[in-house]
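The structure that follows is given in the form of C-alpha cells.
Apart from one protein chain that is not included, each protein chain of the complex appears where it belongs.
Order as written gives the chain letters A and B; numbering starts at 1 within each chain.
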Amino acid sequence: MNAFHLTEDQQDCLQELINVAMGQASDQLARYLDTFVYLKVPSIESISTSSLTQTLDDKESAVAIVSQGFFGYEGIRGEALLVYQDEDSGRIADLLGYEPDELSHDEQLIDISSILTTTFLNVFASQIDNQMSYNAPKLLPSAQNSLSEHLQQMTFSWDFALKVNINYQVTDYSFNCNMILLIPETAIMNIKKVIDRILEDF
Amino acid sequence: MSPAVLICDDSNMARKQVLRSLPESWHDNLQTATNGVEALTILRASNIDILFLDLTMPGIDGVGVLQGIQKLNIECSVFVISADIQPEMQSKVLALGAKAFLQKPIKAERLTQELQQHGLL
C-alpha cells in the first residue's frame, strides 16, 4: 500500500465512472458502427511498472498494438494501448463502413483504435468535468518485444501506474480487442483529487 | 405506508446515488444487494415491491435477475438503472418485464418522474 493506491471508495467511484463512460461510449459506437457492442466489467488495478511488462507479457502474442497518448486539465493524462489478436482484425474496414481497398490494414487498426479510445475518454472526461486532447495514434512495430520495449521507454520515469483494462466485443463482426489505459503516478494523484471531490458529494 | 425497496448494484456509489434520489420515508424499508445472487435470495425471502437493478455486474447480471424473477413468478416492479444504454439492451430488458429503463448516472428528478408515472409515488 502506498500513496498511489486507491482506497476502496476511490476504486468503487472510479469503477462506476468508467462503467458509465463505457456505456455511453458503447452506445455512441453502436450507433456509428451500426452494430451492438458488448461490454464487460472493466478491471482497475494499481501496479508497479516493473511488473507491468510481466502482466502484459501474455499480450506478446498480439499481432498489433496501437498506442495513443491523452491529456486533459488538472494534470490528468496517460496512454491508451489497443491490443489486437490475429483473428480480431479481419473485418475492420467493413465494421468502420469503408470498402476494404479504401484503406490499408494498418490504417484500419489505427482508425478503429483512435475511435474506441477517444470516444471512451471523451465521455469519461465529461463526467469529471474535464476535456481531453490526444496525440496521433501510432502503430507499434510488429517486431517481437516491441511492447516491452515500448513500455520500458514509456514508463522510464515512473515506478507506478494505474492500469484500466477494458474489453470491447462486437459479436456481429467477431471483433474483439483490449483497451489498456495506463496512468502514470503523478496523474494518479490528480485523479484521486478529482475522485475525492466527487465522493465529498455523498 | 412506504414500499419495500431493493437496490441491486455492485457499486457502492451507484447504490448511494439511487438511495438519495428516493423519498426520505422509504429509507426505513430498504435493502441492498451487490450482485444478482444476493438480489434473488432477498427477492425470494421477502416481499419486495420495487427493485432498482443494475445490468453490468459480475456473476449473475441484471438480465439474469430479470430472468430469475420471471421464472420464480416474483411480483415486483423492476426499474433498470444501467450504464449500458444501447437500444438492443433497452428493448431486451423491457421485454423481460422491466417497468422502465433509466440511464446512469441516475438523476433524482428523472427517477421521481418515472415512479409517479407508474403510480408508485
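Definition applied: a contact is a pair of C-beta atoms (placed from the backbone, for glycine too) under 8 Å apart; a residue touches a chain by one contact, two chains touch by 3 or more.
Just so we're on the same page, contacts and distances are computed from a predicted model.
Participant: Absent chain per UniProt: "diguanylate cyclase", "2Fe-2S iron-sulfur cluster binding domain-containing protein", "Anion-transporting ArsA/GET3 family ATPase" or "Peptide/nickel transport system permease protein"?
Facilitator: UniProt lists the chain left out of the view as "diguanylate cyclase".
Participant: Which chains here touch the chain that is missing from view?
Facilitator: When the full complex is considered, the omitted chain touches A.
Participant: So which of A:N19, A:S67 or A:T118 would be touching the chain we can't see?
Facilitator: Reading the full complex, the residue touching the unseen chain is A:T118.
Participant: Among A:E8, A:E99 or A:D201, which residue is in contact with the omitted chain in the full complex?
Facilitator: If we include the chain that is not displayed, A:E99 is the one touching it.
Participant: Going by the contact rule already stated, which one of A:L81, A:I110 or A:I188 would touch the omitted chain in the full complex?
Facilitator: Candidates A:L81, A:I110 or A:I188; residue touching the omitted chain: A:I110.
Participant: For chain A, which positions touch the chain that isn't shown here?
Facilitator: 28-29, 31-32, 73-74, 96-99, 102-104, 106-107, 110-111, 114-115, 118-119, 122, 129-131, 134, 136-139
We adopt the following convention: only the chains that are shown with their structure count from here on.
Participant: CA centre of chain A versus CA centre of chain B: separation in Å?
Facilitator: Computed from C-alpha means, the inter-chain centre distance equals 30 Å.
Participant: Would you tell me which residues of chain B are touching chain A in their complex?
Facilitator: Those in contact with chain A are residues 10-14, 16, 20, 56-58, 82-88, 103-105.
Participant: Can you check the complex and tell me which residues of chain A touch chain B?
Facilitator: 9, 12-13, 15-16, 19-24, 26-27, 30, 36-37, 39-41, 127, 199, 202
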